[in-house]
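All protein chains but one are shown at their positions in the complex.
This part shows chain A:
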Amino acid sequence: MGDVRDAPGTEWDGHVLLLHRTEGERLAGLIAWVRRGLELGEKIIYTELPLMPEVALVPVLEARGVDVAAAVGEGQLVVLPPEEFYPPEGQRVVVERALAEGFPAVRISAEVRAALSVLSPSGVHGVEQQLDALVGDLPMSAMCQYSEATTTGTWLDDAVATHLSGVHQSSFSTSRDLDGLALHGEVDATNTDVFTAVLSAASRHRSQVLWVDLGEVTYVDAGSCWRLDDATRYYRSSGGHVVLVALQPPVELAMRMLEVDELPGMHLVGGER
């Protein structure tokens, strides 16, 4: 109840941030995202660096058993050079042109390396903000692929902030919840920076009560529990309340041992009788 991510595959809809540690992780996410678009009959627009044929989308999909010949032939799946994928007038025209072809929806994706081949870092951030607004306005999805190793500090904060309910990391993800934000998976030292970036960004978007559903979080390590304080301190000290909802017993246990429930403005609601 409450999570709009109930149907399988919906985690690849909307504005998605794919944080990958390895090429294998990236391709697994990309293939799932393409399959979702093919199933829904959407137009899929992709861009990639022309000098990297070994990771070119179409051969990679075919090598992994995804038959895209028909989709390519019918124009459902297209690969554009970065200059056309990021036109000066903005990506709205790319999406609207595809919708005008009669597709019910459009999904677009790129690796951040491809974006940086034609845009500055601040330009990439600007495109991400425009995309976030476009995904709300038009029948479309967008998936932005970032390498975890190079996505740190403010670069990570910015990336997470523009994909708040669509973060995908190998063992942790987020989704929109009817009451707020839902987290999924396990949080430990390997993704605690992503976890805290999500909470920091989420608290910047909420004026009074930040709802975080943890019903599908099976583990949070001690360091991440402790960083909940830092991530939300400014928000709570400004009068905001963080409500951590439906914690599984091991998660609630760890948070109580780390005294998260004692923080001012922090509320743990685990559902114990």
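Annotations for the structure displayed:
The definition used in the following text is that a residue touches a chain if its C-beta (ideal position, glycine included) is under 8 Å from a C-beta of that chain, and two chains touch if they have at least 3 such contacts; residues count from 1.
Following the convention adopted for this analysis, contacts and distances are computed from a predicted model.
Within the choices "Substrate import-associated zinc metallohydrolase lipoprotein", "Anti-sigma regulatory factor (Ser/Thr protein kinase)", "ABC-type transporter, integral membrane subunit" or "Amidohydrolase", the name that UniProt assigns to the complex's undisplayed chain is "Anti-sigma regulatory factor (Ser/Thr protein kinase)". Across A:130, A:147 or A:190, the residue that sits in touch with the chain not pictured is A:190. The omitted chain makes contact with just one of the residues A:12, A:33 or A:211: A:211. Although one chain is not shown, part of chain A still touches it, namely residues 1-2, 21, 171, 179, 186, 188-190, 192, 208-209, 211, 213, 215, 219, 221-223, 225-227, 230, 239, 241, 243, 245-250, 253-254, 257-259, 262, 267, 269-273.
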